[in-house]
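Removed: one protein chain of the complex. Kept in place: all other protein chains.
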Amino acid sequence: MEYAISVLLSGISVGGQYALIAIGYTLVYGILRLINFAHGDVFMVAGLMGIYFTAVLPISLSLPLVIILTVLLGFTIERVAYKPLRDAPRMSVMISAIGVSYLLQNTATYVTGGQPMTYPTIPFLSGTVNVAGTQTKWVVILTPILVLTLVVLLSLLINRTKVGMAMRAVSKDFETSRLMGIRINSVISVTFIIGSALAAVGSVLFFTNYPAITPMAGAMPGLKAFVAAVFGGIGSIPGAVIGAFIIGICETIIKGLPSSWDVSVFSDAFTFALLILILVFKPQGLFGEAATDKV
Amino acid sequence: MKRIIAVMLTGIMTLSLAACSSAGSAASAGGGASSGGDVIRIGVFEPSTGDSASGGKKEILGMQYANSETPTVEAGGKTYKVELVYADNGSSADKAPSAASELVGKDVSLVLGSYGSGVSMAGGPKFEEAGLAAIGVTCTNPNVTAGNDYYFRICFLDNFQADVLANFAIEKFSAKKAYCLGENGNEYDQGLVAFFTQVFEAAGGEVISDSFPTNNSDFTSYLNKAKSEGADVIFTPVSIAYAKQIMEQAASLDIGIPFLGSDTLDDNMVLEATKDTNLQLFVSTFYQEGGSETFDKGIKDYINNNSDALTANGGNDTISAVTAMGYDAYYVALEAIKAAGSGDKAQIKGAIPSVKWDGVSGSIAFDEVGDAVRDTAYIKTADTSTGTWAFEKVQTGSGK
Amino acid sequence: MSEKKSNLPALIGIVILFLFIILLENIRSFIPGLPMIFDPMSPLFTVLKKAAVYSLVAVSMNLLNGFTGLFSLGQAGFMLLGAYTYAILTVPSAMKDQVYYLFGGCAFQFSLVDFFQGIFGSAGAGYAVGLILSCLIAIILAGVVAGFFAFLIGFPVLRLKSDYLAIATLGFAEILRAIFQWQTLGPVTNGANMIKGFPTFTSFNITGAGGQVVLRLSTFVPFLITTVCIAIIVLLINSSYGRAFKSIRDDEIAAEAMGIRLFSHKMLSFVISSFFAGVGGAMFAMYVANAQAKAFTSTMTYEILLIVVIGGIGSVSGSVLATFLYVACSEWWLRFLDSEQYIGSFKVPLLRNGFRMVVFSVVIMIIVLFFSQGIMGNREIDLNAIFTGKKRRSGSQGK
Partner (left out) sequence: MDNKAKKNALHIENVTMQFGGVVSVNNLSIDVPEHDIIALIGPNGAGKTTAFNCITGVYKPTNGLIEFMGTPMVRSYPSGKDRKNYKGENADKYRGKSVLNPTPDEITKLGIARTFQNIRLWNSMTVFENVLTAKHMRAKQNVFSAIFRGNRSEEKRMREETMELLKEQGLDAYKDENATSLPYGLQRRLEIARALATDPKLLLLDEPAAGMNPQETLELADFVQEIREKYDLTVFLIEHHMDLVMNISDYIYVIDFGSEIARGKPDEVQSNQKVIEAYLGVGEEEG
């Protein structure tokens, strides 16, 4: 029982962190129909910035700075690497995204010298707490709460504000929105800003829990978050969050299965198998809307 | 139009680079032609990017220090300046062959490295083809030297190391049940786990093992599993980044089971992760700080007086065993050059098997496969209050 | 105008190229005084071999991504299948116990090399025939296995839209990697350990009685295999099927309305592309002299994709050209960026480990953003024109 709770706790915590990244994916995909491969790496860079800033600045100052700079990074990436390709085929944009991801990873290798970096201990978040006989960090408990709060806030933003309305319009019909005078570029920028800010917050939570950062640290969580976004129905924020939690929990359950079965190695493979299954049988995901092509 | 510009740019880039590189190779070719001159090059085949970069850099550090200590070698009545030539094998098997041929192309007399067995095995055939001897420093996989006449090594092998740790677990903790955790697809981890399992089960123990996927970051499920299975020891022969994660997460879970690690865990980044926790970590290693005071003092000075070296060592002056091994490897190379009497690669290759050297990590001699004859390993433990390594014991294997 | 006649110059050109490569690799044994760069062990030849291998993989990816418009990121997975098929089939039985030392030998004892040596003998010309046959069959089977897997996964994934297809194939490659690394399958795949000991490119060097190399063919062999494979791909692209692929890329709906069966043509392209990726994987195993699943990561696929982009999506000759440039830059010419350099006494700033890859990725981004056509766009270098000196009108299809 204690063991089951500990597995569930890990699952919720992992899922929560995927959720924060997945929201960024789902927002961007919903609007640009672009798999932003670089998103996971933005998350990794946010983690690295966290390390470098806390080394010289107090935490209360450095964390906001990390968020601001990550937002700036996300914004810049969009402006430099995606905007010029707005009318290019989708494949080009995706290649550009892969290129950005490659660049961020290589730059991180250069800066860190390839060494795994240690994320600083953040007071309170890193503190431990005992849940039903299992010791865990506070961050594990706080992540899901924070995620849910953010989902509510984001839903409000999207459903109640002017920017949110524009975002919905753009994701429904890009061309028409443009004709209707919606400033597409600012809507897209806002999307990237929100996504990056969430990635920054996600990085704080994730790396407090798993404190070693390597240049590849963002790739896997990034891909899984994308799978979560697809699973939940791309474009749907609650979908992405639920997808992320399902994937996180499934993953830890697989890891936690008896060793004699020797299946724990497939925790990542499972995620991808799930992706293929969902794409084949329910391509619109759990909460997405089916789209028809115009001839 | 753009296309034409692109082609032109590419052309210019290509030309300038070709010019650049041919200038470079011309220079080295000139050096090669005058090998009767006064320079002997030693190739350093190590990762400085990729997963194993951290270990590779520390190994290079030992060689650099040794090189700064003894920059010349006397052979055949002449004094040669020894120059280290580096090639980054990128910790990956697909980059290793080109890094190896980079060294061959720079006309080195012999090669040292690599940290990591996979890259050594990938580069090995290149050295063999070129008739160039390579001395492995800390590549512990049996297949590095087996079937390759030109590969030697000064470290012990995986099976020996696993044997030592299994015996240690039985002797020290009277362990009956061990939990092993390695990275899926990493031959180092899986090899050690397999050998450990053999020895431990032969001694009547029970082994549960798991593998985690590459780039995994959540280890709490595995650790909780070990706990709920009632393991007496946890054996984690993983690379540094994972070891660090595992230690951090084990600390927050209050796991309370002793950890056994292989030589990769002998790293100050792992050590740091155990500081101010109640973790028990024991690692088997090639060298224990304090083994040679002159070396300890010398290398610490070297590290502290050189900011690049300090960064490479992870920001402090704790001596990693691989650094000591790199240091010894350099001297073994010098001995081989002396015995060969020149910088000729074929003669050096012929001389290596008979080289004997009393290094800081113990005395080194080679057996017929080219492996070092070693029968002891050091076990050390992390002192969690001071954040240093404490010597535990000298451990021998079960003698198999 | 008959086609055969018009392709003759290209054929002659290729033969000359082959001869040149053989000469280049052996020249230093005739004229020992030549610079180190002509040493058969110099980076030049390593780069040539790797580029030969990668250019086949790049062209096979281009067939799918560039000519059929299917954005697939599964190339590394198919290479993995090819590499393992080749390795498992050709490791001599005598080597198996040592290679599979963790598993007490291999569950699959058959070895093509032994089989043919049993027929043709293990020395002299018989050995050569046996070696060539066993490698050839193993390489073809490597392609077949990769193609077969492509066929199986094609059913679910080829119905997906562009970016979903990309991510599904990427996921498939990851799943494959996990399976091949699984210790439980160790007796076949050798688990995490690499399979080695099989014939590599070096095995094709002709040695004399004393074991010394008489004629080096280790660079020629990958060139030969790649050239044959690429020639087949080019013939396919210029055939009726190739036109059908292009029509699918240009406009799927119009293609379907003109009677081109979308699914079966996509499948065809996918299987053929995977077949050659499998062959490329087998050659990759020969190049690195081992097969280990760890090498076939998504980074490898990205690398190949970027090569295709640099060369120009939809250009075979562009892909080949870009591969040689890319491999030479990343593995050779730009290596100097990784170590400290001095110009006089001035230490060039920034240069240290990892800088090469940063510069490299910046260059790639510049190409992707500002020269999205790549080197060649969708044009081709006309070999015939080069070797006859005549310039034909580009785009002329009237041959």
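Observations
A, B and C are the chain letters, set down in written order, and residue numbers restart from 1 in every chain.
One rule holds for everything that comes next: a residue touches a chain if its C-beta (ideal position, glycine included) is under 8 Å from a C-beta of that chain, and two chains touch if they have at least 3 such contacts.
What you see is a predicted model, and the numbers here were worked out from it, not measured in a lab.
Touching the chain that is not shown, out of C:Thr200, C:Ser247 or C:Thr301: C:Ser247 (per the contact rule at the top).
Between the chain not shown and the residues C:Ala107, C:Leu236 or C:Val362, the one that touches is C:Leu236. Mapped onto subunit C, the footprint of the missing chain covers residues 3, 232, 235-236, 239-241, 243-244, 246-247, 249-251, 253-262, 268, 272, 314, 378, 393, 395-398.
Criterion: only the chains that are shown with their structure count from here on.
The minimal number of chain-to-chain contact steps leading from subunit A to subunit B is 1. Annotation: 34 Å between the Cα-based centres of subunit A and subunit C. Rounded to a whole number, the gap between the C-alpha centres of subunit B and subunit C is 31 angstrom. Within subunit C, residues 178, 181-183, 353-354, 357 each touch two or more of the remaining chains. Within subunit B, contacts with two or more other chains are made by residues 48-49, 53, 184, 211, 213-214. On the side of subunit B, the complex with subunit C involves touching residues 2-3, 5-7, 9-10, 14, 17-18, 20-22, 24-26, 28-29, 32, 48-49, 53, 86-88, 92-98, 100-102, 104-107, 118, 121-122, 124-126, 129-130, 141-143, 146-147, 182-187, 189-191, 194, 211, 213-214.
Contact residues on subunit C toward subunit A in their complex (touch as defined above): 65, 69, 71, 156-157, 159-164, 166-168, 170-172, 174-175, 178-179, 181-184, 253, 298, 302, 305-306, 309, 313, 352-355, 357-358, 360-362, 364-365, 368-369, 372.
Those residues of subunit A that touch subunit B in the shared complex are 2-3, 6-7, 9-10, 13-14, 109, 113-116, 118, 126, 128, 134-137, 206, 209-212, 214, 216-217, 219-221, 251-252, 255-256, 259-260, 262, 264-269.
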